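The complex appears here without one of its protein chains, the remainder shown in place.
Coming up: chain A.
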Amino acid sequence: MSATAATTPLLAVRGVRAAYGKIEALKGVDIEINRGEIVALIGANGAGKSTLMMTIFGRPRARAGRIEFDGNDITGVPTHEIARLRIAQSPEGRRIFPRMSVAENLQMGADATECSEAEREAGLERVFALFPRLKERVAQRGGTLSGGEQQMLAIGRALMSRPRLLMLDEPSLGLAPLIARQIFDAIRTLNRQDGLTVLIVEQNANHALKLAHRGYVMVNGLITLAGTGAELLQRPEIRAAYLEGGRRG
């Protein structure tokens, strides 16, 4: 790797604006994610967190600004080619394929990038090591899994494309605290063992900020606060808005 590769962030979002028709959801967002980092993005409902994640993935397209992945401009690159660059996402609400088996769901993730048989096997190993419950249910239809298992499947499916950047949208949504903790533990394991870079969008600010190296707070399509996870957890405005009043982890 060249000297610049080590210093440039893996993902850099600079002044990105995005809109649905006339409604502007992102009003000039800047974030950076360095290699090997877990970055949390928190914010109220409708702040534009999911939109930012999807804009990085190319849909909706950024109307202004620049998105760089590994030093290359990917602002105008179509979604399916962004997946080839090995950015993977687990979308909001899990969205696994209900009539397909667990094995097929995982295979769908592997299909996103060209991978050899050996790489596919290794990917499966990794997913099953992380979520043994999926291994017991390989033949079960996705739609019949419990909510927590579906979330594991959604993350596993994203992992099957051997991503360099994994983006997770509200992985703890609707999960019991114990299962949510398992999911967070899995993300931490991935980061520590494989050095996987993760962007995690969460309502569960307490958990997410404890897990993350750094965090961003988004309000109405703008980043209003940034800092390390521990720093943000201490900020009074965060405590007021996302911890004390809101849902606790």
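The criterion applied here is as follows: a contact is a pair of C-beta atoms (placed from the backbone, for glycine too) under 8 Å apart; a residue touches a chain by one contact, two chains touch by 3 or more; residues count from 1.
Keep in mind that, in the parts below, contacts and distances are computed from a predicted model.
**Student:** Name the absent chain by its UniProt protein name; which of "Xanthine dehydrogenase family protein subunit M", "Amino acid/amide ABC transporter membrane protein 2 (HAAT family)", "Rubredoxin" or "Sarcosine oxidase subunit delta" is it?
**Tutor:** "Amino acid/amide ABC transporter membrane protein 2 (HAAT family)"
**Student:** For the chain not shown, which residue from A:R63, A:R95 or A:R192 touches it across the whole complex?
**Tutor:** Selected residue, touching the omitted chain: A:R95.
**Student:** Can you list where chain A touches the absent chain?
**Tutor:** Touch with the absent chain occurs at residues 57, 59, 78-84, 88-91, 95-101, 103-104, 106-109, 111-112, 124, 138-141, 143-144, 157, 161.
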